[in-house]
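Notes follow once the structure below has been shown.
Yeah, one chain of the complex is gone here, protein chain that is, but the others are all in their spots.
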Amino acid sequence: MLRAAVMPGPMKPLEVRELPDPALEPGSALLETIVSEVCGTDVHLHHGRLSDVPYPIIPGHVSVGRLLEAKDVSVDALGNPLSRDDVVTFYDVHEVCNECWYCLVAKQPNRCPRRRVYGITYSVDDGPLGGWAERIYLKPGVRIVKLPDGVTPDEVIGGGCGLFTGFAAVERSTLAMADTVLVQGAGPVGLSAVAFAALRGAGLVVVIGDPPARLALARSLGADVTLSLDQHPPDEREELIRELTDGRGVDVAIEAAGSPDAIAEGLRLLRDGGTYVVAGHYTDVGSTNVNFHTAVNRKHADIRGQWGTDFAHLVRALKLLSKHRERLRFADIIGSRYGLDEAGRALADVESLRVTKAVIVPSPR
Amino acid sequence: MLRAAVMPGPMKPLEVRELPDPALEPGSALLETIVSEVCGTDVHLHHGRLSDVPYPIIPGHVSVGRLLEAKDVSVDALGNPLSRDDVVTFYDVHEVCNECWYCLVAKQPNRCPRRRVYGITYSVDDGPLGGWAERIYLKPGVRIVKLPDGVTPDEVIGGGCGLFTGFAAVERSTLAMADTVLVQGAGPVGLSAVAFAALRGAGLVVVIGDPPARLALARSLGADVTLSLDQHPPDEREELIRELTDGRGVDVAIEAAGSPDAIAEGLRLLRDGGTYVVAGHYTDVGSTNVNFHTAVNRKHADIRGQWGTDFAHLVRALKLLSKHRERLRFADIIGSRYGLDEAGRALADVESLRVTKAVIVPSPR
Amino acid sequence: MLRAAVMPGPMKPLEVRELPDPALEPGSALLETIVSEVCGTDVHLHHGRLSDVPYPIIPGHVSVGRLLEAKDVSVDALGNPLSRDDVVTFYDVHEVCNECWYCLVAKQPNRCPRRRVYGITYSVDDGPLGGWAERIYLKPGVRIVKLPDGVTPDEVIGGGCGLFTGFAAVERSTLAMADTVLVQGAGPVGLSAVAFAALRGAGLVVVIGDPPARLALARSLGADVTLSLDQHPPDEREELIRELTDGRGVDVAIEAAGSPDAIAEGLRLLRDGGTYVVAGHYTDVGSTNVNFHTAVNRKHADIRGQWGTDFAHLVRALKLLSKHRERLRFADIIGSRYGLDEAGRALADVESLRVTKAVIVPSPR
Partner (left out) sequence: MLRAAVMPGPMKPLEVRELPDPALEPGSALLETIVSEVCGTDVHLHHGRLSDVPYPIIPGHVSVGRLLEAKDVSVDALGNPLSRDDVVTFYDVHEVCNECWYCLVAKQPNRCPRRRVYGITYSVDDGPLGGWAERIYLKPGVRIVKLPDGVTPDEVIGGGCGLFTGFAAVERSTLAMADTVLVQGAGPVGLSAVAFAALRGAGLVVVIGDPPARLALARSLGADVTLSLDQHPPDEREELIRELTDGRGVDVAIEAAGSPDAIAEGLRLLRDGGTYVVAGHYTDVGSTNVNFHTAVNRKHADIRGQWGTDFAHLVRALKLLSKHRERLRFADIIGSRYGLDEAGRALADVESLRVTKAVIVPSPR
């Protein structure tokens, strides 16, 4: 039997339950969970803001674990040999079908209707398919990746799924070398966008967000200028950014704020012909009013939604994490660690912004 | 002296005035106007919807004329020799500076702050710098282009500036071969977008617009399916388009409707990962409400504003017009011809959609 | 038992053999072959110019057939319902793994090392896995596509695999609207490139090739100018093309000639900053000398190899074939039809250029 923190339904208190250990099918593996993230999405799940969630569920989509057992699996998704006790992560999105029109013709696997996600699309009855559990069952086809040499579980989980989403947002922005980049929001996605924008050769990285501790993290990850929402009212923010950009506005803006108000500000601060990536509207936080003449047409703007990620983002982000460990200090984002029975408190701390990244440690040693 | 139709100010009746013939500077030329367009922008100008317009003005940005005189100009902008009586058009946008940050670093000459436009940015005191006049003065640096062999003035002016805007919108959409394209609006920009989307290798071109005569024009220019706004309510339009696209929505949508309501419909009808070009919001027609979660982020959408055009669009569009005269029957768009003293009526007919494309013929022969 | 034309080994005469009918696995299907192509690759196979070919083989990679039987397969790869006697084609490339680095990270399934191809990578002992047979066994995972309404087997097979390769070459060229395009070679790949370049909005399509009958086909598919290798020596060809391009050379060139000499000519005729797609060097036809200063660096050229295709090319090409049946008259390319026992003669006729496209009709009715 293994213990898991279970979210019984929207707004219901989390419970620790015992589940039977799964029997391994060919192509599957079993991990002992080292650490699993608490992501903003988990807060949304707890509020019931995502549709078609088969509660009760075991949350936790990105996790790092120790390989306990694998059946007919001898290498990871990159061809590296796997052995018992290897420290690995895995790509939470799986069962992307490679058969549908989106996979084959549009080539947008992130919109494949059959994709499933650990910690979100499975009921507890399906087995330990979320990271807030002592062990995680990796179904056949789930892409396992050994942590690169020297990379610690905390460095990966500190970024968590935001690490890949921020990477994808920077990639989708097609920022040119020396561009000025604005990141809206200093949560995990925003911080990752800051880090990768800096690594990508931005000329200046500006962050608008809060609280101060996150802005300090942003600076340590590569932000040149941070503007506190609290201390700088919108007019002042605009003035400061126009000063930094010869009055033009930023070349690239990345929304990682998850608030409709951010949209109007982002579009206003974007220069003519700039690119705006909307990465933070993962759930429905309401609508906003846009004047498509001034904000889009006359501005000759590019606005790009970034939905999720695909496996290549994980591979590339981990490679850079491994190369730039001294700069991509994502372990520093981790604010607090929680046992399985503290998962409810972890959610509350994330929701209140008391911690930037909370992590679940199912079996403290 | 030459006669010109002058717009004295917003909502004031047009008047025919006499102006002195301009003296030619080196690098300049003088055209006898054959035909000049009445564009939706002229209606907007008459309503005072554009800012910084130095009324009184001579409207008419795209025109075709006969070369009367040229001073130190022996070839057109493509190097073709010029002679007296050659039938030429010219690119209304000029004085793009090639010195500013937008021209040199961003490489977006359509956002150069110094660009000027015939028929819009000049006062009548600056001379005959609009096409609703017997003669047009082409300032030094204005790019003259001889009409390709066989192309008639009506074929060019029937498309007018919409010819180039529609071309630019299709180019910016980066539509892939066999894509399904939705064009919203069947005015000159929309009809041009239809024509070039078809020429670009679209798999299916659908138009939503009105009135029926314009939809018939759309079909003759390459639309496969036309949906009347009047006859098909929004739900029915959506249903029909989902049927045509296996339920997914269109790969590419091009907004040429100039109405905020079109935005919500366009985003709804776009497939996940599709591209939406906003080309019809040339003036401020108000704001609209957008849910960036459903319409942009989760949809992984690309939304691209298309502001104006640059000279390359004119060159390329004319080349295709010349090659595909039998398909690009833009002369058929011309609904009515007006003398200078009928310019006010021309505006009214365009505004009421009585004609799709009205043209001014300053000196009927 | 079913009859098949077998290529026992390089340069050995073809033989008709009898094979047992295959038993269907779940996910597989059986076709009655209507028509299968004889492609230039089959000539190369007969000369032993491809490596790792498991002779004896049943050639024929692209085929059209009638669905005889399907096990647990009720829809085609695009979701269309399948019934007995439906006329279908299938994508010859299969077992692209969606697991390797090329599939997942580089996103180049055409370079997946596990991909297999009907008519090339299978021995006759593997079963009827080539089109020169009365029946073809479609292994689980092979992507079946019903012919669009109105499209005939001859229209598909007339283009054959060249239809998709020419499509892919045009896509990879990223030709802009109104560009001048040179196609080198008037075999099936070249003719398809001509057709799709014209459909894609090229301003002028020039072909260099032979014999005259193929050039006539090229004109019917959309070529504006055809230059016979035989009648126009290289200097004259260059002079003519410079005349057509104001001395600059072509914007886009597509090599579909399969001869090293074509490379030097293609690079010479390309304008500065142009794009050259090399699609015709499917087998090793020798090396050629290139001056990378004049032909690449100073020319700021783009040279792009096009290796094979992926499934999206087939889907998109068929959609356009269905839309433009009157223009994409690929059935006209078919020069002659051969029974299974005439397969050797078919190869000889293709090799000698006596026919542009030869097809095998295993069971004439």
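Order as written gives the chain letters A, B and C; numbering starts at 1 within each chain.
Keep in mind that, in the parts below, a contact is a pair of C-beta atoms (placed from the backbone, for glycine too) under 8 Å apart; a residue touches a chain by one contact, two chains touch by 3 or more.
Since the structure is predicted, the reported quantities are computational estimates derived from the model, not experimental observations.
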Chains shown that the absent chain touches, full complex: A, B, C
So which of C:123, C:283 or C:363 would be touching the chain we can't see? C:283
Counting contacts across the full complex, list the positions on chain B that touch the omitted chain. 77-79, 98-99, 101, 104-105, 107, 143, 310-312, 315-316
The missing chain sits against chain A at residues 78-79, 167, 170-171, 176-178, 196, 199-201, 203-204, 224, 246, 315-317, 319-320, 323
To test your reading of the contact rule: which positions on chain C touch the chain that is missing from view? 101-102, 106, 108, 110-111, 246, 248, 251, 260, 263, 271-273, 278-294, 296-307
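We adopt the following convention: only the chains that are shown with their structure count from here on.
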Specify the chain pair with the maximum number of C-beta contact pairs. A-B
Two or more partner chains touched - positions in chain C: 78-79, 315-316
